[in-house]
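This view holds just a subset of the chains, kept in their places.
Chains here go by letter, A, B and C, matching the order in which they are written, and residues are numbered from 1 within each.
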Amino acid sequence: MSSTDSATLQHCARQIADAGRALGALGWTPATSSNFSMRLDAEHAAVTISGRDKGNLGIDDIMVVDLAGRAVGTSARPSAETALHTQIYRRFPQAGAVLHTHSRAQSVASRLFAPRGVVRFEHWELQKAIAGYTTHDSVLEVPVFANTQDMSELVRDVDAWLDAGKALHAYLIDGHGIYTWGRDMPEARRHLEALQFLLECELDLIKLRGQQP
Amino acid sequence: MSSTDSATLQHCARQIADAGRALGALGWTPATSSNFSMRLDAEHAAVTISGRDKGNLGIDDIMVVDLAGRAVGTSARPSAETALHTQIYRRFPQAGAVLHTHSRAQSVASRLFAPRGVVRFEHWELQKAIAGYTTHDSVLEVPVFANTQDMSELVRDVDAWLDAGKALHAYLIDGHGIYTWGRDMPEARRHLEALQFLLECELDLIKLRGQQP
Amino acid sequence: MSSTDSATLQHCARQIADAGRALGALGWTPATSSNFSMRLDAEHAAVTISGRDKGNLGIDDIMVVDLAGRAVGTSARPSAETALHTQIYRRFPQAGAVLHTHSRAQSVASRLFAPRGVVRFEHWELQKAIAGYTTHDSVLEVPVFANTQDMSELVRDVDAWLDAGKALHAYLIDGHGIYTWGRDMPEARRHLEALQFLLECELDLIKLRGQQP
């Protein structure tokens, strides 16, 4: 990784650790689940090492991978789901940070909406927190993909969605959690915060109205 | 803004920043939504600058506007919804502080009660936390207006409600959040805290009783 | 109040302020509601002064009353509901502390169970946290009295319940909150914590089972 200097890595690792601490405190990373990454340059990303406590990350818990997901300059093992992070960097040249969390609302909504395959948000002012949305009078679709321990199946699902020309700002995995991203870490965190809020609101409305999706 | 001295502005900006920090910590200002203001004098108000993180405001995130919503002594852009704040100062000469937040209960209740156009509170002791209410044996009505990105439509809705001679202590915007106010910042915060509590209680009762409004 | 020394008052005031801070942080004292007291001797109690912020009490926010609820040695006005506190000290010679709070679960449960007039707890291990209960295989009844701004009506309701020979460890007021007490402040707080837990559990079971009480 000759092209990436160590200062960039340090800077990204610190932003990842800060995000992990904040998201862990919210209870969105239970029991060592979740993983986070940032793009370092056109060919590399910094990603959390497998199995570490995501709510208490240090610089040493972050490693470098190339965009094929291979470890660079270390014998550490990246998070099992690294392939999903590097796919985002390959498919979205603008993406600078990817967050995968596992809150209760994310897990429950993924189960509830899995039969339909998508969560559809409409009429919420907070849709404007997603880059490119300027009005509540819009539709935001978040697909729900089937869970699998084989990451290549999920990579295919994401590719198929994108290849069909559909907009993608985040996706849920059934019984599991969410992936979202942004141009930089603040935008990725704003997207995650907004999606969590919108999922909680939708679940609340279903409880109140007594109608399933 | 010759008539407003800088000490008053500093004092108001500090109260606004304190309110933002407290309300942000409660999760009521997700993803840079929400805005807050205080009256400076008969013709001016201090209001949050557009797009700032409302949970972490400094003195520099507050600006002065006249009661038509025009920036005074600065090139900063006030919050998009400034017109709703200045309307309150024009229509309620006693109003000293206006708070707009965006909690989950506020957003969800606004969607649920939008078809009816109003949330009606009765039989709650905490209605006494609203200025002028001295008994639970009263009715507190909070209208729900349709959401729009055109503030002049909301200004018309509020004017129409007031011009019909109806009491107004707060209003919801569908899919969005709440506006409330008070003589000073402590009263505005007490009103907001009480309304959030009452909305959460009403939503809970609907879940328990299984009856929609 | 010649018979009560100032050290006892200080000691009680500190326990009341500590309880207020802890209960306020839990959100059980919204918008200056709630009030707390401790017995000073056979004829006097220390009680919170009307209108103070119950989550941020100082020694100066506590005053002395006799058991008829009259201010002693001060021109301050005791909490409006002081008569309910002094009634407990008169009727329960062992009672050393009385807590009145106003959590969401307390308010909502009071509304839901008001038509039945009582919340009946059975089969919960935590019933053992109430003094005198040694098994989950028992019945704990908490009456729900109608709300009124006239304290003498509530005093009559409590007297009528006790005069009928029924056990009383706490009561709810419709749309309002709970009163409970104990031999000393730690026991009163344990009772309140257990009752809040039990009310939340009962409400959750109703939501899950879809059956109203």
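Operating definition for what follows: contacts are C-beta pairs under 8 Å (C-beta built on N, C-alpha and C of every residue); 3 or more make two chains touch, one makes a residue touch a chain.
Given the structure is predicted, the values throughout are model-derived calculations rather than measurements.
Of the identical chains in this model, 3 are shown in place, and the full complex in the file is built from 4 copies.
Keep in mind that, in the parts below, only the chains that are shown with their structure count from here on.
With every chain reduced to the mean of its CA atoms, the largest distance from chain C is reached by A.
When chain centres are taken as C-alpha averages, the shortest distance to the whole-protein C-alpha average belongs to B. Between chain B and chain C the centroid-to-centroid distance comes to 33 Å (mean Cα coordinates, whole Å). Work out the mean CA point of chain A and of chain C, and you get 47 Å between them. Within chain B, the positions touching two or more other chains are listed as 207, 210. Contact residues on chain C toward chain B in their complex (touch as defined above): 30-33, 102, 104, 107-108, 111-112, 147, 149, 173-177, 203, 206-207, 210, 212.
Those residues of chain A whose C-beta lies close enough to touch chain B in the complex are 123-126, 129, 134-137, 190, 193-194, 197, 200-201, 204-205, 207-210.
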